[in-house]
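With one protein chain held back, the other chains of the complex are shown just where they sit.
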Amino acid sequence: MTTYLRPRDLDEGLHARAEHADWTVLAGGTDLLVNANHRAAPVGMIDLWRLADLCFVRVEKTSVAIGAGTTWTEVERHPAIRAKLAPLALAAREIGALQIQARGTLGGNVGTSSPVGDSLPALLALDAELEVASVRGHRRVPYREWCTGYRTTHLAADELIIAAHVPVPDATTRTSWRKVGTRRAQSISKVMGAAAITLDGDVVVSARVALGAIANRPIRITAVEDAVRGQRLGVAGDAARAALRGAIQPIDDVRSTATYRREVAENLVARFFSVS
Amino acid sequence: MNVTLELNGETREVEVTPWKRLLDVLREDLRLTGTKEGCGEGECGACTVILDGEAVNSCLVAIGQCHGRQLTTVEGLAHGEVLHAVQRALVACGGAQCGICTPGIAMCASHVVDRGLLAGADDVTARAKVRELLAGNICRCTGYQLIVDAIIVAAREVTR
Partner (left out) sequence: MERPSATGLAVGLAPVGASVPRVDGFAKVTGRALYLDDLDAPGAWHGATVRSTIAHGVLEAIDLDPAFDWSQVVVATAADITGNNFANFIRLIEDDQVALVPIGGRVMHVDEAIALVSAPTRQLAFIAAKHVKPRIKALPAVFDIESALAANQKLFGADNIFKQFLIRKGHVSDAELEAVFAGAARVIEGTYQTSPQEQMYIETQAMMARWDGEVCRIVGSMQCPYYVHKAMKAFLDCDADEVVISQSVTGGGFGGKEEYPSMLAAHVAVLAKKTGRAVKMVYDRDEDIAATTKRHPCRTHHRLAVDASGEILAIDADVVMDGGAYLTLSPVVLSRGVLHAAGPYRSPVVRIRGRVVATNHPPHGAFRGFGAPQTTFAYERQIQKLALALGEDALAIRKRLAVRAGDTTATGQLLGISVGTDEVIGAIEQVAGKPPVRDGHGPSGAPVRRGRGVVFYFHGAGFTGAGEQRLAGRAAVAVTADGGFEVRSSSTDIGQGAITMFSQIAAGALGVDPAAIVVVDPSTAQVPDSGPTVASRTCMVVGGVVEKAALAVRAKLEAWAAAHDVRGSIGEVARAYAVKHGELVEIVAYEPPPGIAWDDSTYTGAAYPVFGWAACLVDVEVDLDTYEVAITRCVQAIDVGKAINPSIVKGQIEGGTLQALGWAVLENVVYKDGKVANANMTNCIVPTFADAPDLETILIEVPYPYGPSGAKGVGEIPMDGPAAAVANAVEDALGCAFDELPISPEVVAASKPRWRKS
């Protein structure tokens, strides 16, 4: 039978994690429990659901710290996140539907870091930093360096994800987000895009552009970011579209085609840099 | 593992492996078969229950996680033979056809109505909100129209 542990605090969780590398760590379970009745049970489970040390949203001077245990319902409803980190709130609203949003957590999404993880392009565009911890101590990793491949990350075997620290874009930065799924809700993404664009009037000073479901992991598109710098909105859209063309290699799968993904990714990116 | 939870207002204990899905514990160990399985992957919402005040898919919750928590299933939605406003409206409006998705829809809709998630919205907005909030519950029979009608009726009744 599976051994069950619900840590009282982070410290107990970290010790358990250090001792039992083969135990499954879970929070809401929306990924790990899929078809669980037909798969072998893990030897042990560390249940982080509602662990108080991971369930917080702290609005700080220039950033917002979101605990790994925060659910998408909480993200979507949080007034500061809605106001300051719009792409993340919008992404939260389109993760699965009500039931999944109530259980799915930020920590789960970044822990799995699936290429179709709905919050991930937003975290990239907002230049979030992850805080992870082990009994060895805490460290921070920029999210753009987090993923190492298809559903693999820099999380060490003894570490837990603590929080995402998300810088609040300043007043000259406009943000965008769009998910294109297989249907209008409760869907897996075919293409996702997020952007944070810093403007001087209508000239792009700098930009962060991220795409999901386009590569084996969520990615920043630096070719686009470079191409739009110094361009006026509108013209920048064309430049972004052109720059994106050579920068991505999407694939065909059961949900969509490479051609479609490429074309829609271009449209989304161009739209982010359009005038209105 | 011994799991104690508050189920439909009563304290219940079960001896189960903690990885077992809440859905299976409800149906097999507790013989509460009102909660249905439609897919086992969190897509259809037929297994929706209210756990600690939130509508969740019971196929995606491990029973170990439910120790000490509050759970309402469709068996606890009506008070005896007195139906919840949502259940009443579903019957009156013809919102249940084959009925296999109905318990899940009743649970999700009762959450939406009881939490006042439609409060203050005009009819058009409320209908759009219902469509977004219920998107995790698939019904293949109705085309959703009569279910949306029912939830709007129930929301109005509860607000009054």
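Should a chain be cited, it is by its letter among A and B, assigned in written order, with residues numbered from 1 in that chain.
As a convention for this text, a residue touches a chain if its C-beta (ideal position, glycine included) is under 8 Å from a C-beta of that chain, and two chains touch if they have at least 3 such contacts.
Computed from a predicted model, the values in this text were never measured in an experiment.
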| item | value |
| --- | --- |
| Listed residues B:Leu7, B:Ala96, B:Leu118 or B:Ala155, member touching the removed chain | B:Ala96 |
| Absent-chain contact - pick from B:Leu77, B:Leu118 or B:Val153 | B:Leu77 |
| Interface residues of chain A (partner: the chain not displayed) | 35, 37-38, 97, 178, 180, 182-188, 190-191, 254-257, 259-260, 263-264, 267-268, 271, 276 |
| Interface residues of chain B (partner: the chain not displayed) | 27, 31, 33-41, 43-44, 46, 73-75, 77-78, 83, 87, 90-94, 96-103, 106, 127, 130-132, 134-148 |
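Here, only the chains that are shown with their structure count from here on.
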| item | value |
| --- | --- |
| Inter-centroid spacing, chain B versus chain A (mean Cα positions, whole Å) | 29 |
| Residues on chain B engaged by chain A in the complex (per definition of touch) | 1, 17-21, 24, 40-43, 45, 48, 54-57, 59-62, 64-65, 67, 108, 111-112, 132-138 |
| Of chain A, residues touching chain B in the complex | 1-4, 6, 26, 28-30, 33-38, 41-42, 45, 47, 49, 73, 96-100, 102-103, 184-186 |
